[in-house]
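A single protein chain has been omitted from the complex, and every remaining protein chain is retained in its original position.
Residue numbering begins at 1 within each chain, and the chains themselves are lettered A, B and C in the order written.
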Amino acid sequence: MTLEGAAAALVAAGRRLDALGLVPATAGNFSVRLDARRLAVTVSGRHKGFLTADDVMVVDLDGIAEDPRKKSSAETLLHCGIYRRFPQAGAVLHGHSIANTFLSRAAGNDLTLAGYELLKAFPGLPTHDAEVTLPVIPNDQDIARMQRGLDLLWDGLPSIPPGYLIRGHGSYVWAPDMPAALMRMEALEFMLACELEERRQPR
Amino acid sequence: MTLEGAAAALVAAGRRLDALGLVPATAGNFSVRLDARRLAVTVSGRHKGFLTADDVMVVDLDGIAEDPRKKSSAETLLHCGIYRRFPQAGAVLHGHSIANTFLSRAAGNDLTLAGYELLKAFPGLPTHDAEVTLPVIPNDQDIARMQRGLDLLWDGLPSIPPGYLIRGHGSYVWAPDMPAALMRMEALEFMLACELEERRQPR
Amino acid sequence: MTLEGAAAALVAAGRRLDALGLVPATAGNFSVRLDARRLAVTVSGRHKGFLTADDVMVVDLDGIAEDPRKKSSAETLLHCGIYRRFPQAGAVLHGHSIANTFLSRAAGNDLTLAGYELLKAFPGLPTHDAEVTLPVIPNDQDIARMQRGLDLLWDGLPSIPPGYLIRGHGSYVWAPDMPAALMRMEALEFMLACELEERRQPR
Partner (left out) sequence: MTLEGAAAALVAAGRRLDALGLVPATAGNFSVRLDARRLAVTVSGRHKGFLTADDVMVVDLDGIAEDPRKKSSAETLLHCGIYRRFPQAGAVLHGHSIANTFLSRAAGNDLTLAGYELLKAFPGLPTHDAEVTLPVIPNDQDIARMQRGLDLLWDGLPSIPPGYLIRGHGSYVWAPDMPAALMRMEALEFMLACELEERRQPR
């Protein structure tokens, strides 16, 4: 993918996620893979609903910026960790919602989604009669350490689920391209909103 | 109705239902009747808020595609089941909402709506002082089997309600044309949201 | 006010109330006073978010249509009842929200709003340190009878509050002109949403 195409995809993704309420304030960051060694990622500190092509930059798989005058999103190394581990990953999205913030604060080490038709939006689940258990990891401002923890966690899982939550912080999903990643994010957030609704019920 | 007119109606319906939050990810599917033997229906796997005329295809009342290179929405046979049984049905809508997902998971075999002014949006109810009991059927990836179950259920009812819910999956409504179907969907989802609110109340 | 100006005001009000989620399906109706004897009101059965000037018609203060081929909104006599009683009323709005539907079903004969800054949007309340008690009347498909009940109720009140709710049906507000009526509706619905939030709290 060209940098121009990548920038257009990131700008459009930001507008869509803003319309869905998933990128409040400076929250959220997105990327697309450019080639085997590089990704295009959003710069730090911008509102993701109002990005321009100038707010997109190139980093390598270790998160090193091509243009050292630009500063990439704080969680860039989480994006790199996904592209390094999953060759089929072509786009990564990180969003904040009230549902994912609340549920990740209330949950233990994982969160299970079961019986939803929208589970079919996740890879390898041709039916709703399934369940997915997403890891919920502790928040950490040392992003490299958070990614090392994730890699250890993934190493121990029989199969790696298609996303994860960071406690009090947000959700990450990835997919082969940006349209697929946006649909996966919408499906995840819809199911989290349903889970939140279940937790609101009087006991 | 021409295929061009049908495609325009389906594209517009998708934008409206997306604005209302009823078609997250690849969820939802819609159709309009073209003539006594055929319908125009959305293709599989697209986001319904961003349809183009290319995402619309023609199938017959058994769900067989005119153009075998296109794949219609997974639930096409549910649309066919409605057009076969109800000669006056001209448009069918299927949507996912947090309310219909939650309530269809929590409900038994049906869900009753009573005392709402918006019940007047349903056929044969000239007053709010009425109630409608909508079937809630189990989800099933074998759509032909799900439709056979629905036909059996409808056979046993003294009068057939103007919609139904699939557990954890969504709602179906139909009407003589697309504008009427959209209004019926909005009325149904509004009343489901009110029902959800009642269930949230502390006991 | 000219009929053209009135129609433009009603079309714009419909778009705004649709954006706020207050006119689902065919719900809601609006009017503006044209002169001492006549009002412009929305026709029956249209979606109020997609009105055109053709969907507006003229009736007199008894609800009799100038053009007998057009059918005005079912609740036209409630609009007439307001214009007859309140000479300063220039615009009337009726909307449906989840909050007003739920609260009017759960409430007794009235609903009190107290301590909200937005109470200042109501007439005669220069401070938040006040309260307003809005009548909640039973729904009735005999609109003339509903209006007679309202008139009796108003006769018995020391001062008439600036709106009312119909159980399971919606809210009515009026003001000297349409911009003021829209602001009053927004203020009312905001406070009702806050009241709903209070009722959700665990006890």
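Keep in mind that, in the parts below, a contact is a pair of C-beta atoms (placed from the backbone, for glycine too) under 8 Å apart; a residue touches a chain by one contact, two chains touch by 3 or more.
Given the structure is predicted, the values throughout are model-derived calculations rather than measurements.
S.K.: Looking at the whole complex, which visible chains does the left-out chain touch?
M.R.: Missing chain, whole complex, touching shown chains: A, C.
S.K.: Pick out which of C:2, C:88, C:159 or C:201 touches the chain that's been left out of the picture.
M.R.: C:201
S.K.: Among C:54, C:67, C:117 or C:142, choose the residue that contacts the chain missing from this document, as touch is defined above.
M.R.: Touching the chain that is not displayed is residue C:117.
S.K.: Could you pull out which residues of chain A are in touch with the chain that's been left out?
M.R.: Residues in contact with the chain left out: 24-27, 47, 96, 98, 101-102, 105-106, 139, 141, 166-170, 196, 199-203.
S.K.: Tell me which stretches of chain C touch the chain missing from the display.
M.R.: Against the left-out chain, chain C lists 115-118, 120-121, 126-129, 179, 182-184, 186-187, 189-190, 193-194, 197-198, 200-202.
One rule holds for everything that comes next: only the chains that are shown with their structure count from here on.
S.K.: Set chain B aside and report the joined-up groups of chains, separated by bars, or one piece if nothing splits.
M.R.: A | C
S.K.: Based on Cα centres, what is the most central chain?
M.R.: B
S.K.: For the homomeric pair chain B and chain C, should the interface be classed as same or different, according to whether the shared residue numbers exceed half of all numbers used?
M.R.: Shared-number fraction below one half, so different.
S.K.: Measure off the straight-line distance from the CA centroid of chain A to the CA centroid of chain C, and report it in whole Å.
M.R.: A distance of 44 Å separates the two centres.
S.K.: Among the residues of chain B, pick out those that touch two or more other chains and give their numbers.
M.R.: If we look for residues of chain B contacting two or more partner chains, we find 200-202.
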